[in-house]
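One chain of protein is taken out of this complex; the other chains stay put.
Lettered A and B in written order, each chain numbered from 1.
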Amino acid sequence: MSDLNSLSLYKKESLWIKAWKRMKKNKPAIVGLVIILIFVFFALFANVIADYNEVALKQDYTQKLLPPNSNNILGTDALGRDIFARIIHGARLSLTLGFVIVGIALFFGVSLGGISAFYGGMIDLVIMRLLDVFMAIPPMLLMLSLVAALGPGLDKLMIALIVVIVPGYTRISRASMLAVSGNEYIEAAKACGCSNLKIIFKHLFPNALGPILVVATLSLASTIVMISGFSFLGIGISAPTPEWGAMLSEARANMRYNPYLMIIPGTALLLVSVSFNLIGDGIRDALDPRVKG
Amino acid sequence: MSIPLIETHNLKKYFKTKAGYLHAVDDINIQINKGETLGIVGESGCGKSTLGRTVLRLSAPTSGQILFDGKDITKYNHKQMKIAKSDMQIIFQDPFSSLDPRMIVFDLIAEPIKEILGIKNKKELETKVFKLMETVGLSDKLVNVYPHELDGGRRQRIGIARTLSIDPQFIVCDEPVSALDVSIQAQILNLLMDLQQERNLTYMFITHDLSVVKHISNKISVMYLGQIVETAMSEELFSNPLHPYTQALLAAIPRAKYYEKKKVREIIRGEVTSPIEPKPGCRFAPRCKYVKAECTLADIDYIEISKDHYVACVLHK
Partner (left out) sequence: MNDVLLDIQDLEVTYEVNNEVIRAVNRINIQLHKKETLGIVGEAGAGKTTTALSILGLLPKKIGFVKNGKILFKGQNLLDLEHELIRQIRGEVISMIFQDPMTSLNPVIPIGKQIAEVLEFHNSVYQNSLMSEKNKQKKTKAEIERLVEDILQMVGISPSRKHDYPHQLSGGMKQRVVIAIALICNPELLIADEPTSALDVTIQAQILSIMEDLKDKLDTSMIMITHDLGIVAETCDTVGIMYAGQIVEFGTIKDIFTGDRHHPYTVGLINSLPDIDSNQDRLKAIPGLMLSPTQITEGCKFHNRCPKCFDKCSTIEPNEYVKGSHRIKCHLFSCTD
């Protein structure tokens, strides 16, 4: 007989709570998460810590090229601006851009991939061939020509980046959903009367999520690097906006005698991208109950 | 006089391939009475699993009728089918891939209850799930466990609990024990038989293993390349197999008995031919040792030789 005692055995825990519990045991992922949270913290309170116009943009030639000191903990650049202030304001811009671009691309990629995988046939064919066209053009060329066609500006650069990364997302979502939909438990769900929508969201999606999330976190890092790359080339974010790539670019002139001008934004970039990679792997493992923590 | 719960008339399921149509299920007529079990036996690729799925309309039939309780369900629309599904269920072969690895046992068993019976009330759900776990012999300590932490036998019990959760009348068992160890296999077969007695269930038991099906079935149909070649009551089929293919199948089973002198096995030659656009005539003819000219001329009629014993072979006209 099922008595009250046995009823209490069942504890309702959502997938995400369990995933977090497993994630907590994964040290590298937690290190990555902490680093990202520190950057996010500085980005959120950038204005409180150092005023944008007063500190990050204000040029002061008497204070130029100072090494780290008590006033400017990371020193100043060739125009006398505080590097720490520029890094944290840069973090604000880079992280926001990264999240927005990856978020939008993920939405399109997963929807297109899901539609392709679930319906198959003609729809699949059309979507896939269209994306192949995009993938056939070298990404740098595609972005440059898109930026050239749309005109300069941050929003245009974002569109170009999204167009470039969506095909990859779509392919990966489609492949991993196809692999999952071949499993008997999808058929079992059909047999017990689940609607298509429910099957997609309850069975297909959670099981296909792993590889998609890894790719998303990986490309979050690479997107930030790419934006920096464009800033370095002078497209996209224009001076005097503080941006890591732009800072790297500006540091070129003085890199021989003041290498820290380059090392600091470079390190920031490296830390962020490595941390995102660690988090990506961590999330994938955490979402899979078969991996022992 | 028992009434058939499920019947098919000239049921066909063809798949389109590049080389032509694959006749997975070709003109199948079966009848299963309420509370009885029909065993479907055949080798891999003979269409037995497709038949099981088509009967449940998990895949749409190419032509023919499926009568459930006298009503033709091939004409049902989506909504009617959803209601019908609560009476017709399936137990899958592979207990390792038929359970969503990201769901715990409780959610797995509760899913069909929520979906088909529409019970969302927590107390009611819990009572039902624990009752089911008891029925199939799963300890209630396992509610929070993921399927990958369990062995094959326990996972198959979850599959059975899922199937039973909505109180179906008719269950297609698609090789439910072939992935399990012998000692566990016997446990599951006994469980299925007990459940049938308690709940007056009707089974269609699909397997490649004649020895498994003997005990659980009232009637057995032998399938070869999309067609049924012989149907008889279980005992009759084993004591008096008429079709050469049935005889070959029986002879091929290794017996777990010690014989002073090892017997010389009678082995049928060749392998299953392609089910794509088959030629007229008996499909077993290329492997049959009694093959005659008339075997490949035209399709062989499937006729009643004695009471409840049907066979499609020129040797028995």
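Keep this in mind: a residue touches a chain if its C-beta (ideal position, glycine included) is under 8 Å from a C-beta of that chain, and two chains touch if they have at least 3 such contacts.
All values reported here derive from a predicted model rather than from experimental measurement.
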Review point. Considering the complete complex, which visible chains touch the unshown chain?
Key: B
Practice item. From the listed residues B:D72, B:E124 or B:D151, report the one that touches the chain absent from this view. Key: B:D151
Practice item. Can you work out which residue in B:S63, B:N190, B:N240 or B:S306 touches the chain that's missing from view? Key: B:N190
Check your understanding: Out of B:K16, B:K123, B:R255 or B:K307, which touches the unshown chain?
Key -> B:R255
Study note, to complete from the structure: Cross-chain touch to the chain not pictured, restricted to B:D27, B:D167, B:D209 or B:E236, is B:D209
Practice item. Mind listing the subunit B residues that contact the chain we can't see here? Key: 43-44, 151-154, 181-187, 189-190, 193, 208-212, 214-215, 235, 238, 248-259, 262-263, 265, 267-269, 271-272
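Operating definition for what follows: only the chains that are shown with their structure count from here on.
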Check your understanding: So how far apart, in whole Å, are subunit A and subunit B when each is placed at the average of its C-alpha atoms?
Key -> 49
Point to revise | subunit B residues touching subunit A - in the complex, by the definition given at the top | key: 56, 58, 82, 85-86, 89-90, 92-94, 97-102, 106, 111-112, 115-116, 126-127, 129-131, 134, 140-141, 143-144, 146, 148, 159, 162, 166
Review point. For the complex, which residues does subunit A have touching subunit B?
Key: 1-2, 6-7, 9-11, 15, 183-185, 187-194, 198, 203, 206-207, 287-290
